[in-house]
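The complex is shown incomplete by one protein chain, all other protein chains being positioned as in the whole.
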Amino acid sequence: MIDTWFLYLGFAAGLLFIGLYALLTMRNMIKLFIGFEVVSKGVSLALLGTGFAKNNILLAQSLVITFIVVEVSLVATALAIIVNVTRHTQSLDIRNLTKLKG
Amino acid sequence: MIFLFIGLPLVVAAFMPLIGKISKKFLPDLLANAVFLVLFVLAATSGRQLIAGGPVLQSLSWLGEPVAVQIAVDGFSLLMLMAIALVTLCVGLYSINYMTPYGSKANYYALLLMMVTGMNGLVLVTDLFQVYLFLEVAAIASYALVAYGLEHDELEASFKYLMLSVVASAAVLIGIAILFGMTGSLGFAGVADALRGLDSKLAVGACAALFLMGFGLKAALIPFHAWLPDAHPSAPAPISAMLSGLLIKVSGVYALTRIFFNVFGLAPGAWLSQILMGLGIVSAVIAAFLAIGQKDLKRMLAYSSISQVGYVVLGIGIGTPLGVAGGLFHLFNHALAKSLLFLNSGSVQQATGTRNLDEMGGLAKRMPVTAATSLVGSLSIAGVPPLGGFWSKLIIIMALVQAGHGVLAVAAVLASVVTLWYYLVIQRKAFFGKLDEKWKAVKEAPFWMTAATVILALLVIGTGIFFSAIFKTWIQPASDALAKGF
Partner (left out) sequence: MNWQIPLLCGVVVFCGLAILAKDLIKAAIGLAVASVLLGILFFTMNAPYAGVFEISVVAGLITVLFMLTIALTKAEGEVRERRWVKIAFPLFFVAFIVIDVLVMKSLLSKVQVVASGAESGSFGDVLWKQRTFDLIGQLAVILAGVFAVLALFRKKDKHD
C-alpha cells in the first residue's frame, strides 16, 4: 500500500506547489485566496490519501471534515478583510498594501 | 474540572453578543473580566494539587457514555495556563478603558474569549491534530482582532499576517499527515512510541523541518518573522500585548517544544538541538540590532519580542534540564513584561496620539505611573537584577556555558547588552528628558489601564524577588514534564 500513499502525496505536493506559486506571484488579492484554496485541497488530499494508504480511512475522513470547517472560517475571515481593504483602497491590488515595511 | 479552561470562555463568548444587546455599558466588560479572574484562580489553585500526583488526564463522560476527551495537565501546560490567565486578566482590565472608542465591545470581548479558548485548548490537548485545530481557533480570533480598528494599516498588517499564517498551517498539517502515515496514530504518546520503534531519520527530519517552518512562523523566529513587525504595532495595544505576550509563545514556542520533546525526543547535542539553538541565537542577536534603528515605539517592542523569543528557543534548544528551565522561565517573564510594555505603549499612544519616539519627551512628569511601570518592564527584559528577566537570562547563559557552548553564551550576553541599550533609549526618549511643549496637557492614563499595568509591574517585580520560590514551584515541574517525555 506504500505505493498508493506516495501517489497521493505526489499529487498533493503538486497541488501545494500550484497554490504556493499563486501565493508568491499573484497580485490580485482574490487570486491569493484562490491560491490558499488550492493549498487546502492539497492538504486535504494528503490527509485523506494517508488515511487511505494506512487503512485508516474513517479517522482521516473526520480529520478532513474538521479541516474543511477550519478552512471555511478562514475564508470567511479573509474575505471580510479583503472587502474592508477595498473600501480603503478601491482596488484589489496588493501593491497598494506596501505602506508597512515589515 | 480542567475542561473549564476551554469550556468556560467558549460558552461565555457564545453568549457575548446577546449580553452586548442587553447592556452595552458595563455588562460585557464585567462578565469577560470575571471569566478571566475565574481562569486565573483555577490555574493558581487547582492546578498545583493536580500536578502533585503526576500529569492528570481527564476523560469526560457525556450522556452516560465515556467520551474520549483526552486533555492533560502537566507542569508545562500548567505554566502556560498560568501565564495565559495572568496576562489575559490584565489585558481584559486594560481593555475596559482602551477599547471604548473602537465600539462594539461585546464583539471584542467575544473574540478575546475565543482567543483564550484556543490558547487554553492548545496547551491542554494531547493530540497532534487538535493542537493544530486550537491553534487555528486562536489565530482566526487574532486576525480579526489585529484588524479591529478597520484602518488601512491594521487591515494591511492583518492581511499579511493571515497570508503567512496559512502557509504555516499547511506546513504543520503536512507534517502531521506524514507522521500519521508513518505511525498510524495522532496522539503524542502513540506517535512517540511508534517512532521509537522505527528507524526513520529522514522522514522525522522532514517532519521536524515542516514543524519548524510552521510553528517557527507562529513564534516569529527569524527567518519567519516578517509578519510580526507589522502586525504587532498596528493592532490595538491590548491585542499587541496578547499577541506578543502570549500568542507567539503558546502557538509557536509551546507547540514546537511539546512536539520536539514529547514526540521526537530532544537530546542535548543532537542535530535538532543544534538547529533550535542556531535559530534561537540568530533571532536573539539580529532582532536586537534591528530594534535599534526603529522610530516607532511599538515597532521597537515588536523586534524586541522576536529577540526575546529567540532567547527562549535558545534556552530550550540546549536540551539540558537547566537550559530548558531557563528558557521556560524567560518565557514566563517575557510574557509578563512584554505585555506590560505594550499596554504602556497604548497608554502613551492614547495620551499623545503618536507612536513616534522622536516626537515624545519628558512624559514622566505628566504620566508618572506609566513611566515607572514601563521602567520596570524594560529593565526586566533587559536583564537587570533583581527583576525576573535577569535570573532567567542568567540561567540560560549558565546552561550554555555548562553545555560547552561558550561562543553562544558570549553572543547571548552581547544581545543582552544591545537589548539594555535600546530599552534605555526608549525610556529616555519617551519618558525622561525635557517635557515637550505639546505634551503639557496630557494626563495619566484612565483608572483600569493604570491598574492593569501596575498589577503586571508588581508581578514582574515579584518574580524577580521571589524567583527561587517561583522557580521551584512552577518552572521546575514544567521542565521535568518535558524531560520525562510522555
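Order of writing sets the labels: A and B. Residues in every chain begin at 1.
Quick note on the criterion: contacts are C-beta pairs under 8 Å (C-beta built on N, C-alpha and C of every residue); 3 or more make two chains touch, one makes a residue touch a chain.
Note that the structure is a prediction, hence the values are computed from the model and not measured.
Although one chain is not drawn, the whole complex shows that of B:94, B:148, B:311 or B:422 it is B:148 that touches it. Take chain A: the residues that touch the chain left off the picture are 1-3, 6-11, 13-15, 17-19, 21-22, 25-28, 30-31, 33-35, 37-38, 40-41, 44-45, 48-49, 51-52, 54-66, 68-77, 79-84, 86, 90-93. Although one chain is hidden here, its contacts on chain B can still be listed: residues 6, 10, 13-14, 16-17, 62, 65, 67-71, 101, 103-104, 107-108, 110-111, 114, 117-118, 121, 125, 127, 129-130, 133-134, 136-137, 140-141, 143-145, 147-148, 150, 181-184, 194, 197-200, 202-203.
Simple rule for what comes next: only the chains that are shown with their structure count from here on.
Looking at the complex, you find that chain A touches chain B at residues 5, 9, 12, 16, 19-20, 23, 29, 32, 36, 39-40, 42-43, 46-47, 50-51, 53-54, 56, 59-60, 63, 66-67, 70, 73-74, 77-78, 80-82, 84-85, 88-89, 94, 97, 99-102.
Residues of chain B touching chain A in their complex: 129, 133, 136, 140, 143-144, 147, 150-153, 155-160, 162-163, 166-167, 170, 173-174, 176-178, 180-181, 184, 186, 226-227, 229-230, 234.
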